[in-house]
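Excluded from the complex is one protein chain; the other protein chains are retained at their positions.
Here the chain labels run A, B, C and D in written order, and each chain numbers its own residues starting at 1.
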Amino acid sequence: MTPRVRLWLVCLGGGGLAALLVAACLRLPAFGGLWHPYGDRAVRTSLARHTANTVASVNFDQRAFDTMGEMTILFGAVLGCVVLLRQARDEHRDPPEPCEVVPPVRRYALIVLPVALVTGLYVIAHGQLSPGGGFQGGVVAATSLHLMYLGADYAALERIRPVEAYEVTDALSASAYLLLGLAGVLTGTAFLANTLLPYGTFNTLSSGGTVPLLNAAIGVEVACAVVVLLARFLDQAVEIEEAKGEMSAP
Amino acid sequence: MSSVLHVLPYLVAAWGFLAGCYGLATSRNLIHAVGCLAGCQSATYILLLAVGYRDGGTAPVFSDIRPGSRPVVDPVVQALTLTDIVVGATVTALLLALTVQIAKRHGTVDPDELRELRG
Amino acid sequence: MADAVIVVALLAVAVAATAAVVNRDPARQALVLAVLGTALAVLFTVLQAPDVGLSQLAVGSALTPLLIMLSVRKVRRRSAHGKDGTQ
Amino acid sequence: MNGWIPAATVVLAGGLGTTLWGVSTGGLGRRVIAQNLSTALVCPGLLLLAQGYGRTSYVDLALLLALLGPVGTLVFARLLADDLAEENPAGWGPTWAAVTVGVVVVLVLCAVTGPGRAMVKLLIVGALLIGGNLLASRALSGGFPGVGRG
């Protein structure tokens, strides 16, 4: 198909879709409406379970099964990237050349790294109280490690990041989430039921029953998964080289 | 003002979605196409959150306000959007991984030049 | 007036999303996507979704740009390499 | 209704407007600077919003942006170092302007909150924001003189 024909097709299909979407938008309840039956129920339930952050309650208690799926998607995608970005038979590794960085940038990276790491852990730990949680904090913590690459060089990053350990931790924390779910079945309630632990005092770190545990499992899983993911991409971008003389023709 | 605002967020979401689709269909670079897909997905975040907004509401997080003291917005859509963002990031990563491999095996990331799977 | 800030955020997101499509060079698009991520975080804040805003910031401001730029680098280095190989 | 939200609206409209214009037009150097400015200008806006909504927990957003925004810029500075080497974009003028906005906002908010944990958090955000931005600008203007294959 020529680009011109494709453009016509896009205009036709996109036009139809646009008409459909706009017509639907005009029929939607007005923005800012007061009617949210599920949301209101979720808020009541969250307070009944002493979880101050309702979103965490929905994520890790009321709809914890969705989060299990979400975590597995991340886990599967990271596994997929590990498989897809493996070293192919016709490739070899070249040690990366060291990178020259001006001192202020290097200093900044080394100062901010621990700050970001602590912030990440803080965001994870307070997930069931204030905005944040395992996912957000995990990403921050994992990103912070890569300041080592950005501010120093790749070799420095590799020293603080034994990828295998992260891979194993990633899988173990994913299993931990699933095992916490299974514990519900084994104790005779339901899968992922939040009945194992007392709900604690409202607005404290240990409130919400299993919510903090699931939250922590997600935090560790996400942090490790992102580290592994970035490690694969860095490997490709920095280390893995194709064999000389075997460059594909096109 | 207000009657426009009643549909504006939905229309912005629809616009973002369509723009992303257009970019995806006409892209000349697979990395760009993946970026467009991410744009498409941000439209779904906007739509979900716009659906859950409540006038005068605040975040359903009670660490710094007393429960019941202020109206709150819908927490369910926020949880859905969170899940959605994770999904989006991972899909982006996977697509980029495939793109990197395509660049290696085909020597190009221009879909117009990738013509092996015809007919 | 609380509505004005929502309108501002919405318009910024709409413009950024359009710019992300129109800029067809991946590196430039990555820059626009980073700003789009920030604009989305603002939008989520004014829609009273700080949890989502945090996660958008975490993903959009550093992680996604890093992934895209690493891919760009690999792809570019490959094609540069390829040119050397043919010479 | 209070005055904080209109102030935030102005800061955000100005900040997002300029950075969007900067990031989607012109040469690469200019775009990177605009990306860096987006952090510097949006972060004060988020702080003002937190104050306007009366939610101290929203400050976390500003904290995260102040922390990760410069990291994002470092990504571009590092991985585009070859392309930026010719331009050596500095953009010190806009950077200092943005920093001024940040300083003013943080100081005003500090004055309003009064001493306490909240103020410490604000100061940390301010320090990270200003330090990060200056550093990111420095990194853009030849911060990685010798990026090889590393």
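In this text, contacts are C-beta pairs under 8 Å (C-beta built on N, C-alpha and C of every residue); 3 or more make two chains touch, one makes a residue touch a chain.
Here is the rule we use: contacts and distances are computed from a predicted model.
Undergrad: Match the chain absent from this complex view to the correct UniProt protein name in "Heterotetrameric sarcosine oxidase alpha subunit", "4Fe-4S ferredoxin", "NADH dehydrogenase" or "Hydrogenase iron-sulfur subunit".
TA: Going by UniProt, the chain not displayed is called "NADH dehydrogenase".
Undergrad: Write out, one label after another, the shown chains that touch the chain missing from the document.
TA: Result for the missing chain's touching partners among shown chains: A, B.
Undergrad: Identify the residue among A:101, A:174 or A:218 that touches the chain left out of the display.
TA: The single option touching the absent chain is A:174.
Undergrad: If the hidden chain were put back, which of A:83, A:118 or A:205 would touch it?
TA: Result: among the candidates, A:83 touches the missing chain.
Undergrad: If the hidden chain were put back, which of A:75, A:135 or A:154 would touch it?
TA: In the complete complex, the chain left out is touched by residue A:75.
Undergrad: Using the document's definition of touch, tell me which of A:13, A:114, A:162 or A:198 contacts the absent chain.
TA: The single option touching the absent chain is A:13.
Undergrad: By the contact criterion defined above, which parts of chain B meet the unshown chain? Give residue numbers in ascending order.
TA: Within chain B, the residues touching the omitted chain are 13, 17, 21, 24-27, 30, 33-34, 37, 40-41, 43-44, 47-48, 51, 76-77, 80, 83-84, 87, 90-91, 94-95, 98-99, 101-102, 105-106, 111-112, 114-119.
Undergrad: Just checking the interface: what residues of chain A touch the absent partner chain?
TA: 1, 6, 9-10, 12-17, 19-21, 23-24, 27-29, 35-39, 41-42, 45, 58, 61-66, 68-70, 72-73, 75-77, 79-84, 86-90, 164, 167-168, 170-172, 174-175, 178-179, 181-182, 184-185, 189-195, 248
We take it that only the chains that are shown with their structure count from here on.
Undergrad: Return the distance between the CA-based centres of chain B and chain C, expressed in whole Å.
TA: Averaging C-alpha atoms per chain gives centres 11 Å apart.
Undergrad: Report, in whole Å, the distance between the mean C-alpha point of chain C and the mean C-alpha point of chain D.
TA: So the centre of chain C lies 16 Å away from the centre of chain D.
Undergrad: Would you pick out the residues of chain A that each touch at least 2 other chains?
TA: Correct list: 53, 55, 123, 130-133, 135-136, 140, 143, 229, 233, 236, 242, 247.
Undergrad: Touching two or more other chains, which residues of chain D qualify?
TA: In chain D, residues 53, 55, 57-58, 60-61, 64, 68, 71, 75, 149 touch at least two other chains, as defined above.
Undergrad: Sort out for me which residues of chain B touch chain A in the complex.
TA: So the residues of chain B touching chain A come out as 5-11, 14, 17-18, 21-22, 25-26, 50-55, 59-64, 67, 71-80, 82-83, 85-87, 90-91, 93-94, 96-98, 100-101, 104-108, 112-113.
Undergrad: Under the stated contact criterion, what part of chain A meets chain B in this complex?
TA: Interface residues on chain A, with respect to chain B: 3, 6-7, 9-10, 14, 17-18, 21-22, 25-26, 28-34, 36, 38-39, 42-43, 46-47, 52-55, 57-59, 63, 66-67, 69-70, 73-74, 77-78, 80-81, 84-85, 88, 126, 129-131, 133, 135, 202-203, 222, 229, 232-233, 236, 242, 247-250.
Undergrad: For chain A, which residues are in contact with chain D within the complex?
TA: 94, 96-102, 104-105, 108-109, 112, 115-116, 119, 123, 130-132, 136, 140, 143-144, 147, 149-151, 153-154, 238
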